[in-house]
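In this view, the complex is presented without one of its protein chains, the others remaining in place.
We call the chains A, B and C, going by the order they appear; numbering starts again at 1 in every chain.
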């Protein structure tokens, strides 16, 4: 039996992820794994930027963030609403995110820079998302997080409004904790709240419920999914949705055997190596084809 | 923390909506909100007509109505059946609606003008929808309503034929009342009825059950969704469907925490500002791409 | 209130359908309805052949049958399997149907003529569908039937294998009887049967269970849907599927109020006038666009 180097590389990545080290440190660690650099070089099929598990420059991060917007639209995780961000490499308290636009229509020229309080620095009159505080407060609370997806992924909503917890039912969602936490804004803003997260205080309360989890559900609203790269966050947002849909279908059948925490952690190492790299390739192709189809009908 | 002006603008729009003021009055009020006109002007991404929360001329309304037909087909709210209308600005007791054609195929040349009794004025032998009375009688009963969508949106049908009420389960459907009313034509036309609404009297009975709600379900049939603009009605028709689908999936999980009425009202202010403007942009692009795909195969 | 002539015309059509008169007689009756011919002529939007409620020549029937194959594939009623036929006008004991080919790939050159015993007359070595006896025996038993669709429409299968009857839940399926009959081939061929209908005797047994219904379910298999024209059969096959899907979603919610038989009959008059004419137009456009997309990759 042969294990191949991807496991070793992925294990490093996972340790980095779990320990909350910064991306640049991760890149250093990875380059030290025997055979990894060599193997990636020897692949004749994948460009370097895709094989790179972490987006290492702000330009790379923003490029991936634009693609991620289009992927999550094409995959049905976001629709006309929802938003994604990435932490700045050069100024790690800051993050990048589009102004208030439908994700499918976002280009790199739409990206704004936000400071540690989620204040946009270069809006020039463009309206930011009202819920930018989700992103800013998660980055503040979780140094390991490099990217955040906020969506209203329909399949997850039932788990935020009933007593039934979203749990890992299949291996591609091995990253899910045993019980995905649920944030209820009523606990912060009372009965007369606005559902959405519109202040730093509300964002901080959400980040507190998220804790060390990669996903937090938001009651009557959707979820926030985080990762050590844009690619990881996209992978997790998609398979959180897939897992939720399967769990909804399995629940009427009776008691479910979920992945235990060891199984989830073990399998996630290989699933997410490179941020679900091979899946990203096809998701990106699908998203680009979709964008090209829509391009003649998009304004601005 | 910064709230931005969109909330103030949206609050005005909502007050206008709730109080049933005419669109032109709304436009005046909006222009009086400090910073709103300026902000919309300074946006480099959106054309004026899309930012405008209400369609202010009959031409604009008919243009949006054509687009709305194509959007709701592309989104699966209507199929070969279903119909949409808009109130006339110049003659507010009248309304515009296509003759009896599949929504996907409707162009502006297909639009007929109907009087206050739902009689077509310029049919020239073209058959009107048999259920035009849904529209005429809602416009008569609800001066605040500028647009009406009637569809057989599959996900809503179960809530019209069982004792289970459609309720707001997620924030994008914050416009829904706590319990969406259900119209049963048996109460008007007896057991030997035609299900459909084919007379002014039946339309008036439907409008009475609608009351002040944005949505009324029709038993064994579908629903009618109304709004202060075509864009609002489209937004609501789509998220009524999304909400229904999610509620169907959540019901087997046990007791559901729905949005309370304050949450719904609060969140709806921002969701629907400009008629769900940013969502409309992508829905329109999708619909136009779809229409272009089908155009070579459409007759007439 | 104005009723318009379409109702009168449709009522004639329905009487023809219910009384089992031949299509040619129906055409005569229709031409006698005051205003119908005139109205159809005055429509600037629809070609004559589409307005015609029945396909009046074998050429028209075969043209519609080819389109119907493509429509039902595009609508998900058939996939690689399933088949459709139309009765011959010139030789009413005979019928036309493709040889054993995937419906999406069928052209008019693939159409075979079958005699009253379902024997192909012009196969020239081309394999007929093994289940052609479904069609032949229904035409024998039901002189009013001009077209037959056999499919494995996934949403109907649950109603053939459980004690739960498929019932009319929404008006577009007003043609459905109060309880759709279910054919179980075990009653004819015993436990060691082949599920499929492969003999005249099995076909006759199926036709007997069909009775006067427009639809019969086949246990562990699918259904057969009939109509007074290809267009009607297509309309019914599609809305049988839609109705089944909605009923599946409504069943967990508790007791359902179905259409009563008067409601179903009344609403069906207008739904199906001209074989669901306006829906056919958009279904045909969708199917043609789909066929054009696939054409470069089809063999033969």
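The working rule: a contact is a pair of C-beta atoms (placed from the backbone, for glycine too) under 8 Å apart; a residue touches a chain by one contact, two chains touch by 3 or more.
Only a predicted model underlies this, so the values are computations on that prediction, with no experimental measurement involved.
Colleague: Which displayed chains does the hidden chain touch?
Modeller: Looking at the entire complex, the absent chain's contacts are A, C.
Colleague: Which is it among A:148, A:267 or A:294 that touches the chain not included here?
Modeller: Result: among the candidates, A:267 touches the missing chain.
Colleague: Could you please point out the chain C residues that touch the chain left off the display?
Modeller: Answer for chain C: residues 73, 79-81, 99-102, 104-105, 110, 119, 124-128, 130, 133, 152, 154-155, 157-159, 161-164, 191-196, 198-201, 219-222, 248, 251-252, 293-294, 296-300 touch the chain left out.
Colleague: Counting contacts across the full complex, list the positions on chain A that touch the omitted chain.
Modeller: On the chain A side, contact with the omitted chain comes from 1-4, 6-7, 39, 42-47, 50, 168-172, 174, 242, 245-246, 249-250, 252-260, 262-263, 266-267, 270-271, 276, 278-286, 288-289, 292.
Here, only the chains that are shown with their structure count from here on.
Colleague: Chain adjacency by touch: line, ring, star, complete or other shape?
Modeller: line
Colleague: Would you kindly give the rotation angle relating chain A to chain C, two copies of one sequence, based on a CA superposition and rounded to a multiple of 5 degrees?
Modeller: Chain A sits rotated relative to chain C by 180 degrees.
Colleague: Could you put a whole-Å number on the gap between the CA centroids of chain A and chain C?
Modeller: Result: the chain centres lie 47 Å from each other.
Colleague: For chain C, jot down the residues that touch at least 2 other chains.
Modeller: 252
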